[in-house]
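Omission of a single protein chain aside, the complex is shown with its protein chains in their original locations.
Residue numbering begins at 1 within each chain, and the chains themselves are lettered A and B in the order written.
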Amino acid sequence: MGPSSIFSPISTPAYRINDVAILVLVISLGIFMVVAGLLAFAVVRFRRLRADDDSEPPQVYGSDPIEFAWTVAPFLIVFVLALATTRTIYEVQAVTKPPGALDVSVIGHQWWWEFRYPDLGVVTANELHVPVSDPADPTPTFLRLESADVVHSFWVPQLAGKTDVIPNRVNEMWIDPQAAGLYLGQCAEFCGTQHARMLLRVYVHPRAEFDAWIATQKAAAVQENSVAAGRRVFETTACVNCHSVDGTIATGRFGPDLTHLMSRDTIAAGAARNTVENLRLWVDQPDAIKPGALMPAMKLEHEDLDQLVAYLASLR
Amino acid sequence: MSEPASHAAVWELPDRGRVGIFGVIIAESAIFLIFVVAYLYYIGKSLSGPLPDVLETPILASIVLLSSSVTISLAVRALRRGQRGAFVLWWGLTFALGAAFLGLTAVEWQRLIYDRGLTIATNLFGTSYYSLVGLHASHVIVGLVMLGTVLCLGLFGHMRSEHAERTEVLSYYWHFVDGVWVVVFTVVYVIGR
Partner (left out) sequence: MSTTQDSLTLSRPAGVSLPLLGRLHGWVVTVDHKRLGLMYIASGLVFFVVAGLEASVMRFQLAVPNNDFVSPQVFNRMMTLHGTTMVFFVGMPILLGFGNYLVPLMIGARDMAFPRLNAFSFWLSLFGGLLLYFSFIGAEGLYGGGSAPDVGWFAYAPLTSRAFSRGNSTDYWTLGLLVSGIGSIGTAVNLIATTLSMRCPGMSLTKMPLFVWLYFVVACQILIVISPLTAAQIMLLLDRFLGAHFFDTQAGGSAVLWQHFFWIFGHPEVYVLILPGFAFASEIIPVFSRKVIFGYPIMVAATVSIGFVSLSVWAHHMFAVGMAPASNTFFAFSTMIIAVPTGIKIFNWLGTIWGGKIRFHAPMLFCIGFLFQFLCAGLTGIMLAVVPFDWQLTDSYFVVAHFHYVLIGGLLFTIFAALYYWFPKATGRMLDGRLGRWHFWLFTIGFNLTFGPQHISGILGMPRRIYTYDAGRGWEIYNLVSSIGVLFQAAGVLFLLWNIARSLRRGAIAGGDPWDAWTLEWSTTSPPPEYNFAEVPTVRSRRPLWDLKHPHDPDWKYE
C-alpha cells in the first residue's frame, strides 16, 4: 500500500467509503467468478472437435425461464447496491457541522492551494494543518472550497473522497482524521499545464501540537535586521504584486502568502523541497522546477537575488 | 428465399424523405433545447446590465411568421393540384413573410443594441437572449435560402405537381422553424419576464 491508498482510510468519510467499496468489490468478484467461469467453461467445452461431422448443433432460439431469471437477478443485486450507495451518500454529504469543528477555507489556484483559517486569522499555502479527531468526541475540520480561476479538485484519499473546486460556486466537505501524521494528495481535475504538480500535504496533529502550530502562524512576521537588504529588494520588486508578507507593504493575493514561508516543507505546491538552494532556483528560474508555472522569472542581479533569498529564508 | 405466392401483401414502407426530414428536425430540436435550457437557467442571474424588461413583445413578427406556415401549406396544396401559378403566389408570399420576420427582428435588435445598450457581451441576459433568438433567426435564413431556390425554380416554370412530395418535405422544415418560434416566444417573452 502506498502512502495515499483509498483503502488506508483514517477519517470517517474515507471509512464509510471503504465499507461500501468492500461490499461492491465482493459482489463484483462474485459476479466475475460466476460469469467468467461459465464463459471459460463454454469456450472449452463447446469447441468444435477435430472429429466433428460438421452438422449444425441444435438451434436454441431462447428460453423464457432462463431469460427471466437472468433479468431478475441483476435487478436484485443492483437494488442492494443502490440502497448501500444511498445510505453512504447521505452519511457523508448530509452532515451537520458540530460546534467543535474547525473551519478552513480552501481556494484553488493555478497551480497551488490557499488555506485560510477565518476564525483563527491564519493564512498559509499548500500544506494544510488540522487537529486529530477523537471518534468519541469528534473535532472535524470543515472545508469550504472555492476557486480563483478554473476547476480543480481537492483529493486526499486517506481522508475523504474528492470534491471539485469550481469558480463561482462554493462546495463543502469535511474530514475528521483519527490518526496523526502526514497525508498526501493532489489536485484531481485537469486545470492546465502544471495540474500534475498541484500537490497537497495534510498534517494531522495532536491537539496541543496543532495549537502550537496555530500560534506560530499567527505570530508576526520575523523581522531580522541582517536581512534588511533582502527585505528592501522584496518590497521594491514586483514580488509585492502577487505575494503578501505580514507587516510589509506586500499584500498581493495572486501567489501564496509568504509570512511563514519557512514553516513549510515544500515550495511550489510540492514541486520541490523547501531548501535555500531550491528557493533561489525558484525565484531565479521557476521553469526549472515547474515548467509553465505562473511565477515569472524575476531576472534579479546576483547580489539582489542572494539578499532576497536570505530574506525569504528568514521568514519562519 | 423468394416465396412469391405467400407474400401477396403489399410491402409499404415510410417515405424516406419524410423520415429524413423528421430526423433532421429531431436533431435541430435537441440543439434548440440546450439553448432554451441555458436561457431558463440564466434567468435572473445577470450581475448587471439591462434586464428582460427592455424587450418589446414581438406580436407583429409572430403573426407574420406564423402566417407563413399557413401560406406554405396553401402553396404545397396548390402544387399538388397542379396549380402552378397559385403555387408561385403562395410560395412567394411565404418567402416575403419570412423575410419580413427577419426585418422586424433586425429592427428590434437595432433598438436593443443602440438604444438600450444590450449586446451579446453585455451580461448573461444578453448572451442567452441573442444566442437563442439568433439561433432561430439563422434557421429562418437557411429556410429562406431553400425557399428562395424553390421560388426561382417556380418562377421559371420548373415546378410541377410531381414535385409536390418533396416540396411538402421542405415545408416540414419551415413548419419546424415556426414551431420553434412558438417555444422561443414562450420562453423569452412569457416565462422570462
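Keep in mind that, in the parts below, a contact is a pair of C-beta atoms (placed from the backbone, for glycine too) under 8 Å apart; a residue touches a chain by one contact, two chains touch by 3 or more.
A quick note: this is a predicted structure, and the numbers were derived from the prediction, not measured.
Q: Which residue among A:V92, A:I175, A:V227 or A:V309 touches the omitted chain?
A: Among A:V92, A:I175, A:V227 or A:V309, only A:V92 touches the chain that is not shown.
Q: From the list B:V24, B:V54, B:V70 or B:L153, which touches the chain that is not on show?
A: B:V24
Q: Which parts of chain B face the unshown chain closely enough to count as touching?
A: 1-4, 7, 11, 13-16, 19-20, 23-24, 26-31, 33-35, 38, 41-42, 45-47, 119-121, 123-124, 127-128, 130-131, 135
Q: If the hidden chain were put back, which residues of chain A would touch it?
A: Contact residues on chain A toward the absent chain are 1-7, 13-14, 16-17, 20-21, 24-25, 28, 31-32, 35-36, 38-39, 42-43, 46-48, 52, 56-63, 66-67, 70-71, 74-75, 78, 81-82, 84-86, 88-90, 92-94, 110, 145, 149-151, 153, 155, 157, 160-164, 166-169, 171-172, 184-197, 199, 270, 291-292.
One rule holds for everything that comes next: only the chains that are shown with their structure count from here on.
Q: For chain A and chain B, what's the span in angstrom between their mean Cα positions?
A: A distance of 50 Å separates the two centres.
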